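Please read the structure below before turning to the comments.
What you see is the complex with one protein chain gone and the rest in place.
Then we have chain A:
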Amino acid sequence: MPKQIILAAHFPGVNNTTVWSDPRAGSQIDFDSFEYLAKTAERGLFDFFFLAEGLRLREQRGLIHDLDVVGRPDTLTVLTALAAVTTHLGLAGTLNATWHEPYELARQLATLDHLSNGRAAWNVVTSPGAFFGENFRRGGFLDHADRYVRAAEFIRTARALWDTDGGDFAIRNSQFDIKGRFGVPRSPQGHPVILQAGDSDAGRELAAQHSDAIFSRHHQIDDARIFYRDVKDRLAKYSRAENDLKIIPGVSYVLGDSDADAQEKAHHIRRQQVSPQTAILLLEQLWNTDLSGYDAEGPLPAIDPVLDEDDTIIKGRAGMYPDRIKTANEWRARAEAKNLSIRDLIIEVTGRQNFIGTADRVAEQLNEYVQTDACDGFILVSHLTPAGLDDFVDQVVPLLQERGVFRTEYSGATLRQNLGLS
């Protein structure tokens, strides 16, 4: 039997992927939008619904970023409400290991798992300290290495609490010293599903040792295959099998009546996603300095990026450029070779959708990724709230089912079972 594809629906996020200027774009905060997308995903027999998280509004040049969608709900509260209006769909929330405490969060995730009858998942992130920290009692304090030490101990501790079956515990490790009665009996999944989204070596190691799935950002097929091998090869030393860790990149897509039609639509969406103002702001995120004096329709800056990772121009967004100078040189070379303006270049390097074509072509390509071990499935990120997945569910899902690589009904009783995890 061919590999079965995992599909998840990402609620459109607070970055320029989400197009709010389109007349069809709905509210990013009304519960109706969440319910609509979740029900669409469930109609398409998706494995899970996915929410990202950011614990402080993004800032650039010291001001709250105002060009993208801003504002979203509390993750656990929305997911629990969705449990009442869906029946099979997994409910995955991103929650930061630094700004929560194990007893409280383990209790909340177990509550979600009970109230949803076994559909809870936690995407563990460890993002930046001091900036988020200003919103919290504990303040900013963890450097990169310590964040992962805390995250690993957090996951171990949460699992130990879930294993108490509601009974007494006493846990002491390098991060936590807690005891008492957990109070939540074993939930339907026993352990809610754990995803991980860090990309550094420490992040990959954490995933290999502790997580059930990785939300990855590797979506070019060659790069994705290298990433896939890299993390799957780390499993053996933890006595885990290849199937115990699913690799699920976040991807975007555009469907059209013909491939040319899809390309044209894709280009139109990219221009919506990258306004002249947004082009300059995205350029600043690599250059790490104020470029407001530059013209988006003109050439790239001749100056080099500023290498200060402790004081980045954008705050509240995960670092995306491990080698700023190298990437800047690549961008300049590309812009010169093709005579691209700043905006054209940004459209090419940041905005491009991953799968563009007829439903048939997109189904074929998605399947090729999975069957050739570039990934195990996809978290689909659409550009329109909340109806952006309608065409995928109506057109692509049936084609995947015809190919025998996607379910025709929910077979598992829990998310864990639907994902093929033990």
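FYI, a contact is a pair of C-beta atoms (placed from the backbone, for glycine too) under 8 Å apart; a residue touches a chain by one contact, two chains touch by 3 or more; residues count from 1.
Basically, contacts and distances are computed from a predicted model.
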Exercise. One chain is missing here; what is its name in UniProt, given the choices "FMNH2-utilizing oxygenase", "Spore coat protein CotJC", "Sarcosine oxidase, gamma subunit family" or "Carbon-monoxide dehydrogenase large subunit"?
Worked result: "FMNH2-utilizing oxygenase"
Problem set entry | Touching the absent chain when the full complex is considered, from A:R43, A:R107 or A:R159 | A:R107
Problem set entry | Missing-chain contacts mapped onto chain A | 20-21, 29-31, 35, 54-57, 63-64, 66-74, 76-78, 80-81, 83-85, 99-101, 103-104, 107-108, 111-112, 114-117, 134-137, 139, 166, 176-181, 183-185, 187, 275-278
